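With one protein chain held back, the other chains of the complex are shown just where they sit.
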Amino acid sequence: MDLTLGEEYDAFREEVLQFLAEAWPPRQPSGDEAADAKAFRRLATERGLLYRRFPREYGGSGQAPDPLKDRIVREEFARRGAPGELAGIGQKMLAPTLLARGEEWQKRRFIAPTLAGDLVWCQGYSEPGSGSDLASLRTRAVLDGDAWVIAGQKIWTSDARAADYMFILVRTEPDAPKHAGISYLLLDMKAPGITIRPLKQMNGEAHFNEVFFDEVRTPADWIVGKRGEGWSVARTTLSFERASVNAPEAMDDLLRRVKDQARTARRNGRPLIEDPVFRDELARVEGYAMAHRYSVLRQMSMDTVGQDPGLAGLCNKLVGTDVGLKIARLFQEAAGDAGLLMPGPGVTRDDMDAMFWIMRSMSVTIAGGTSNIQRNIIAERGLGLPRDPGS
Amino acid sequence: MDLTLGEEYDAFREEVLQFLAEAWPPRQPSGDEAADAKAFRRLATERGLLYRRFPREYGGSGQAPDPLKDRIVREEFARRGAPGELAGIGQKMLAPTLLARGEEWQKRRFIAPTLAGDLVWCQGYSEPGSGSDLASLRTRAVLDGDAWVIAGQKIWTSDARAADYMFILVRTEPDAPKHAGISYLLLDMKAPGITIRPLKQMNGEAHFNEVFFDEVRTPADWIVGKRGEGWSVARTTLSFERASVNAPEAMDDLLRRVKDQARTARRNGRPLIEDPVFRDELARVEGYAMAHRYSVLRQMSMDTVGQDPGLAGLCNKLVGTDVGLKIARLFQEAAGDAGLLMPGPGVTRDDMDAMFWIMRSMSVTIAGGTSNIQRNIIAERGLGLPRDPGS
Amino acid sequence: MNFHLSDEQAALQDAVRRFAAEQAEAGVRRRAFESEDGLDRPFWDGLVALGVGGVGIAEEFGGLGLDWIDVALVAEALGYEAAPGPFLGHVVAALAIQRFGTEPQKQAWLPRLATGEKIGTVALAEAGERWRPKEWSLGLDGHGRLSGAKANVPYAAVADVLVVGLSDGGLALVASEAGGLACEPLDVADRTRRLWNVTFRDARAERLPAGDCALLRDALCVLLAADAFGGAMRVLHMTAEYAKTREQFGQAIARFQGVKHQLANLAAEIAPCQGLYWYAAVAFEQAPDERAQAAAMAKAHLGDRFMEAGRTAVELHGGIGYTWEYDLQIWVKRAMFDFAFGGPPSLHRARAMSLTAPRAEPDRPPQDKARAEEVLA
Partner (left out) sequence: MNFHLSDEQAALQDAVRRFAAEQAEAGVRRRAFESEDGLDRPFWDGLVALGVGGVGIAEEFGGLGLDWIDVALVAEALGYEAAPGPFLGHVVAALAIQRFGTEPQKQAWLPRLATGEKIGTVALAEAGERWRPKEWSLGLDGHGRLSGAKANVPYAAVADVLVVGLSDGGLALVASEAGGLACEPLDVADRTRRLWNVTFRDARAERLPAGDCALLRDALCVLLAADAFGGAMRVLHMTAEYAKTREQFGQAIARFQGVKHQLANLAAEIAPCQGLYWYAAVAFEQAPDERAQAAAMAKAHLGDRFMEAGRTAVELHGGIGYTWEYDLQIWVKRAMFDFAFGGPPSLHRARAMSLTAPRAEPDRPPQDKARAEEVLA
């Protein structure tokens, strides 16, 4: 164990730095920033630095998986402001799922433009009646000649209005048992019969949507896996989502923000950051955040050599949301009178203020599976306790 | 609503003070303190001040129930150091149960000497295999001529060695359903076949015992209620126990002790009580303790006029244990290096130090029904949520 | 102490709750929440008709002549229903005028506040978390004129009279029709209780003789605590009801012991807290020595409990609980208000401790302890 990563990684970091020195910022900027970023991303992928797990024929760079190298790339690219991997739902969830379970033509058609950012995806999983109990979904699809015909409703669909395509879970085998009746389809969001209704949230954002399907058609072969295999295909994807929520970097960033805020906020005529009660609370939260950070780093190290992180890995999501709530309490303390106000106009997830996070933290206990589902997973898979009857 | 109790109670307090001025301390002390206390208790009962809910023929004072008057008596007696009601398991649990469910001869024979302190009782409920699930008990009794013959084992029996008698739950109808097979017997602890084994606890006390029954005989008519009614008889008693644990007075006393300790303990060269972090934590705990205190007073006021305290009443036990744990954490902070040691020699429940309570607080989540059972009670009876299957 | 409500007290609280529930059913809460200024006149008039405008105003001035506990009981009922409007500032302003006003001041304002013809409010805090009188800068000049700014003034733009906290700890009365004040609306989270920043420019003001800011702060704390108790109980009830109807894995989620225990823990956090604000409200008038401490503890404890209840409730509701359309968010934002308005819980805990545990001195002398127990008894 070492505070450095060792020679192999030091050499890799050198390589990354050298590449950046050559390629970013671009020698001849085109004037179109988006085009420059895209060109740079293509170049970085060719050099084996981005989308390492994806083969070259699908637009990736075909390298052996190595989370530490991924981390080095993220760090050094971020430090130079160079565009890194896109991290939308298409890149994080759909593309790996297709890679694992898609037909050859699907991989060729969809993965490369998704990684390049030319195709934007949204996810059609949750329904009003099925939250944690995803498998109880009722949106149905019937094969009619050369197309599936979809009818029903999805909810909590992020970015539905911006998306080109959706990957959607539908019930295609109504007579099969709950989990066995589901298929995983792809769908053009411009198809007739789709209605999108934004869902305004507590903090004023309208990030989520309801999506209604009135006899919407999608080609018969836009199915991933076989009929009735949708549940197992979705589980492939869900495991990616679980790993991606609440990364410790986001928590560390929030902690930095809350400390910045506590330096300007005042308590008893002095900066809040000097208040012993606040400092003690801050230290408690830092204890949790540090533990989470090092636990995830440890899991990465294990992953690199093919070891199973076990119990600690199963706890990530619950710990992440819990740290998020703890930080929200610090924000609320630091907010002072701003705690009476809505988040500032134009505040978004990437540029959050205290009020934004105080409210948003309440949604993280829900996103990506409620905390109670996480507790069951930890208890059953992590501690070997008996499964809930009926779940 | 009023910070005073109103005229009727002011007059009653006057009456109590007058009685005390006459009767305590005794004009002619006998030299035997116990005898003096006993004589005083008898006198106070005759004057209608002690054991108000028990009729005079059973050794009580036959007054209308009034928790506020009880409280005034407790306060004023305590202030003058006068002996008040005895509060053992016999007075608190057995006597009220007999009053509600006993035969006339049982009431006459057992209640008065119990109230006077001449009979000491212990409780035979829990068994090694049946904790929260009391009704699964297996100690059996078989009627053999004029006597029940008892065989089996009880555990967590307080003060078994000091007790004259035990009230015990036994299975008398092995073929009846779980709850319907239980009877409630009385038993002489000097009967042959009883073995008592002290159970040493974490904090060094040996307050509890295991009691083994090897064909122990007790008269056939020493049964309270009918055969198979033991479960319902026991529930009468359990409701008394639930009301008596973790009274807010005990919490207030603990808080006073922890504050005293924080005045002498030092942190950063100053008394701990001046440390802002400790003060904030203390204030948080005081918030819970004050809420609990006023909630119980409110329930007493409601009880006095025959109103049902509802949800708040069902929360008492859980809240009391939770406040107890919070105070234990304060004690642990205040203990300093004493936190490395066992409780001081000879420390008892009545004279507890920090370490005693740090350890003992862990047992209060268990005593009188575990906290999870309390949570079910609150959820089901207080919030109307569905009952657990199989409980 | 006798923790028992008289029939009249129970009846008033009941009437307010019934009216507010009925009106909320008819859409007033949501309408006010989405409206420009958060004031629904017919609803406010209806509350005033029940006596809410003058609960604490003496009968000779047209009020109900009741005590602060009665005002607090109304606050609990309004909190339970998340009722919109200027109640908080109005009743505290009325209290200030009744306690500290001259006879002409009382005559001028109390009857019209009681009938609801006029709306009152209080302007205490100044910008930058300055909730404590010693942090204020506003004072009267030699000609009875006021200049400067107050922050977070409830319903300032619709108020007819403002009770303004002064840097010397005193209070002044400003009639808005006399001019000299400008109100800037704030984009508040709790849209059932709106706030404005107010700038005074040579505004005509009258001093309230013997006006005492500290007493108003305590009065406010009691009402915030009462509102928080009402709101937290409602959040508990909403969530329990939701759990009974929401199905997952083929059964109501209320059948899952995990959910049951979360709800039971929530109940145990909230249900015992009613006496905490009751005690503070009664001590407010009957036990001056304990007034500030009891009010601070109630505000701190209930401010925290309501906020945490909101967090738990959103988690148990799942996605729906986080939407603008579902009403839970309205209570969550009322919790944010009760938490932050008047200063955060930590501030009041520190105050409460300095009132009870002075540096290096014993808590209270023994004789005081005995007295305190008598009072509690």
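In this document, chain identifiers A, B and C correspond to the written order of the chains, with residue numbering beginning at 1 in each.
One rule holds for everything that comes next: a contact is a pair of C-beta atoms (placed from the backbone, for glycine too) under 8 Å apart; a residue touches a chain by one contact, two chains touch by 3 or more.
Please read all numbers here as calculations on a predicted model, not as lab measurements.
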Next on the checklist: I'd like the shown chains that the missing chain touches, ordered by label.
Outcome noted: A, B, C
Checklist outcome for this item: The one residue from A:Ala160, A:Ile273, A:Leu330 or A:Ala354 touching the chain left out of view is A:Ile273
Item to check | Option from A:Glu103, A:Asp322 or A:Asp353 whose C-beta touches the chain left out | outcome: A:Asp322
Checklist outcome for this item: Where chain B meets the left-out chain, the residues are 126, 129-133, 136, 155-156, 199-202, 204, 208, 265-267, 269, 277-278, 325, 332-333, 335-337, 339-342, 345, 355, 358-359, 362-363, 365-366, 370-372, 375-376, 388, 390-391
Checklist entry - Footprint of the hidden chain on chain C, which residues? => result 256-258, 260-261
Checklist entry - Which chain A residues touch the hidden chain? => result 1-6, 9, 68, 71-72, 75, 79, 256, 259, 263, 271, 273-274, 276, 279-280, 282-284, 286-288, 290-295, 297-298, 300-302, 304-305, 311-312, 314-316, 318-319, 322, 372, 374-376, 378-380, 382-386, 388-389
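Everything that follows uses one rule, which is that only the chains that are shown with their structure count from here on.
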Item to check | Geometric centre distance via CA averages, chain C-chain A, whole Å | outcome: 41
Checklist entry - Which residues of chain C are in contact with two or more other chains? => result 346, 350
Next on the checklist: Can you pull out the residues of chain B that are in contact with at least two other chains?
Outcome noted: 276, 280
